[in-house]
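All protein chains of the complex are present and in place, except for one that has been dropped.
Let's turn to subunit A:
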Amino acid sequence: MLLQRHGSSAKCMSSRHSRQSLMSSRRGSLSVTRSQKKQIMMWEALREAIDEEMEKDPTVCVMGEDVGHYGGSYKVTFGLYKKYGDMRVLDTPICENGFMGMGIGAAMTGLRPIVEGMNMGFLLLAFNQISNNCGMLHYTSGGQYKTPVVIRGPGGVGRQLGAEHSQRLESYFQSIPGVQLVACSTVANSKALLKSAIRSENPIIFFEHVLLYNIKGDAGGPDVYQSLESAELVREGTDVSIFTYSRMRYVVMQAAQELEKKGYNPEVIDLISLKPFDMDTISKSVRKTRRVIIVEECMKTGGIGASLSAVINESLFNDLDHEVVRLSSQDVPTAYAYELEAATIVQPSQVVEAVERVVGSKLAYV
């Protein structure tokens, strides 16, 4: 399972700067307040989260491939083994189903493991344990055992990583009863959410994105936590509600910049909680704008957007002036070639076009 390491993907991004690079525009569209504090990268923020929680609670431990001596393939556990030892930062052999189950058994008997999938896609091999034991065991045991694990790792489409390293597992995991799915997107929310996930009694599947580890921003202190069930309002607006998550937040915000110039006023909400949906935030937004676009990176079929669209149709039908529009990845394996990869996932221009279509021409409102 050779994986393009964090270092090389960072180089990759800067060398493609001349192409339509979302990274540069992403920095521009980040609503980061100009603070005097030194900004950190997301991988550092995630690392701080794990470090702080491990320090607070000696039952918190990490398990995964290359999390220890190697420091994590995206540096999220860099150097932690020196501080906490080889048992608390456990380098596992390559056996996802085995070590996932081991983490779950350890959680049942009193520990709080953070189990890393080196790439979320590898967790397909751990599906048995995630579905049957992680998700269902609290119920089948009649509430006797709980599994407070955090299952985390990088997923999503990177830079030409090929089909198998570009998977979005949130759509596969969403039907598992008994788990929560959380997707972080900014430096601040990645740290606060991961801390909350580690503290949660529920099993949390925590989605990070391969291309977001190097984004910079401000992170909160050791006592800053964030609700795992609440969505984030990214941009307040009136024309249309755009629901998104993970890296697509930046794609949407890039589109929002262009839309502003054209006189549109989209409301952008980052779902954060892919399961369960924050129906309070979502409903308020839909009632205000009466139009919904979902922008996601997972496949259209059976994706997070499919579930969200169904829920909105069922519970907010009379509040809609337009059918719910989903912008999702094509139902194709992610090709290696750059052009085909770009055509598989949602681009900012598609978001702009969708808003124009859903909201209608703005000339009449000017």
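Rule of thumb we're sticking to: contacts are C-beta pairs under 8 Å (C-beta built on N, C-alpha and C of every residue); 3 or more make two chains touch, one makes a residue touch a chain; residues count from 1.
Keep this in mind: contacts and distances are computed from a predicted model.
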Checklist entry - Absent chain per UniProt: "Phospholipid-transporting ATPase", "Pyruvate dehydrogenase E1 component subunit alpha", "Exosome complex exonuclease RRP46 homolog" or "tRNA pseudouridine(55) synthase"? => result "Pyruvate dehydrogenase E1 component subunit alpha"
Checklist outcome for this item: Sole touch to the unshown chain from A:Met41, A:Val62, A:Met100 or A:Val325: residue A:Met100
Item to check | Residue of A:Val62, A:Val76, A:Leu111 or A:Ile293 touching the missing chain in the full complex | outcome: A:Leu111
Checklist entry - Pick from A:Ser283, A:Gln330 or A:Gln350: which residue touches the chain that isn't shown? => result A:Ser283
Checklist entry - Touching the missing chain, which residues of subunit A? => result 58-59, 61, 85, 87-88, 90, 92-93, 95, 97-111, 128-129, 132-133, 137-146, 148, 177-178, 180, 200-202, 228-230, 273, 275-283, 311, 315
